[in-house]
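Here is the structure we will look at.
A single protein chain has been omitted from the complex, and every remaining protein chain is retained in its original position.
Right after this comes subunit A.
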Amino acid sequence: NTISCLPRSFEYSQKNAVLVPAAALGVGGMLLYWLRSGRKIKTIDMGDGWWGSGERPLKGKEDESIRPFKIETSDKEIEDLHRRLDHFRFTPHVEGAAFHYGFNSSYLRKVVAYWRNQFDWRKQVEVLNKYPHFHTTIEGIDIHFIHVKPSYVPHGRAVQPLLMVHGWPGSFYEFYKIIPLLTEPARHGLNEGDVVFEVICPSIPGYGFSEAPHQKGFDSIATARIFHKLMNRLGFKEYYLQGGDWGSRITTNMAQMLPQSVKGLHLNGVFMGKQGLGRMICIMLGAYVPWLVGLSREDARLFYPFMQKNVYDILRESGYLHIQATKPDTAGCGLNDSPVGLAAYILEKFSTWTDKSFLHKDDGGLESKYSLDELLTNVMIYWMTSSIVSSMRYYKENFSKDPNLNAYSGYGIYVPTGVAAFPQEIIHTPRVWAKDVYRNIISYSYMPRGGHFAAFEEPKLLAQDIMQFVRKVEQL
């Protein structure tokens, strides 16, 4: 009875004295935890890998030397090529085919004639060698890259390291026209500004002069890790990344793996996986009331009619992807043996992915945006290095693990990101959707013209966008 006799006010105040701070601590603690966990960025585990032949050697450290390299050719190589071009067996196309059945064989004959009689591979090799090339061994395979430094740096100006990654069926060569605009902008009439780059363009393992992995499982995560190791080996702690096609995926993975090393990520192609029912409904609504679902007018113009542009067009253009993601060794076999077959396969993409309307042209509109010399030099890189099969295997390695290409989207990308949306890109990703994955987009530009091979086709436009993006990042 003595307990129940305690005055109420005393009970209350004692209880409050304990409960309120306890509650405050509890709530405060939960709040802190929630805030921290929301803030805590999940990164992709770096892991490790071995891609050389046979077993990984137990003893000894990997040779980390960086060896200069020059592309070479020989009479034997060129004669073999010419012989194959001479003996090409041609199939007439159906009447009125244009590029609707694939590469038009009448136009192909003209390309082959040029390739045989006018294209000068030795001269192109000199062009390729104008930038310094190197090899270095990482995770058991030789990684090829070019490294271009500005010839002149104004006093006190910082030089930003920029890693640019190509895709399929491209190569490091796609960047040859944009490199000078980035290393010496003033000389090319670009805003002098305060941004100057030193550019590193590696070849993805299995492409061009980078050795192909000998083991299964080489995907974009492994590539991302190897490229981080490359930059590290070159002495860079922080750098910018730029990419399209596979380059977009690889640089994205790099930003997810080591965000502290990535000052900024610039993409000219954003590929997102499927998103679910909510997205489907927003797509359906967006055709009629784009503003309601966050799409801009330009987004709507590029994205609709949805079935036509997204479903039919993708089905029509993704046959290569389907066969390469399932049977790369079959698909590439003949292409490594027939240079004309290889050219038809690769150049078809340079036609359709540059401008979809090129399908209706007998010559695929190829020479309206590129020179035959440039196009064939890229093809020659695949031919001379016999890398078509290994380049195709990349599709299987990536799609087998991740059929929706979600790019670990659950992880999000928090580094400052810039997107250059080119009108003729195969698929358009509106900013409002890109934001779901790229959580820190500080620049999103609708480019006035250009397609998939942005650096190759519109180097100046792309360079300007990269520079304005980097300027923004530097000011942050």
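The rule is short, and it goes like this: a contact is a pair of C-beta atoms (placed from the backbone, for glycine too) under 8 Å apart; a residue touches a chain by one contact, two chains touch by 3 or more; residues count from 1.
One rule holds for everything that comes next: contacts and distances are computed from a predicted model.
Only one chain is not pictured, and the protein name UniProt records for it, out of "Calcineurin B homologous protein 3", "microsomal epoxide hydrolase", "Small ribosomal subunit protein mS29" or "WD repeat-containing protein 46", is "microsomal epoxide hydrolase". Only one residue from A:E317, A:D373 or A:E474 touches the chain missing from this view: A:E317.
Shown as candidates are A:L128, A:L163, A:I250 or A:V340; the residue that touches the absent chain is A:V340.
When the omitted chain is restored, the residue from A:L163, A:L267, A:A300 or A:A325 that touches it is A:A325. Along subunit A, the points of touch with the absent chain fall at residues 53-54, 80, 84, 87-97, 101-105, 108, 213-216, 277-278, 281-282, 284-285, 293, 315-320, 322-338, 340-342, 344-345, 348, 386, 388-390, 393, 396.
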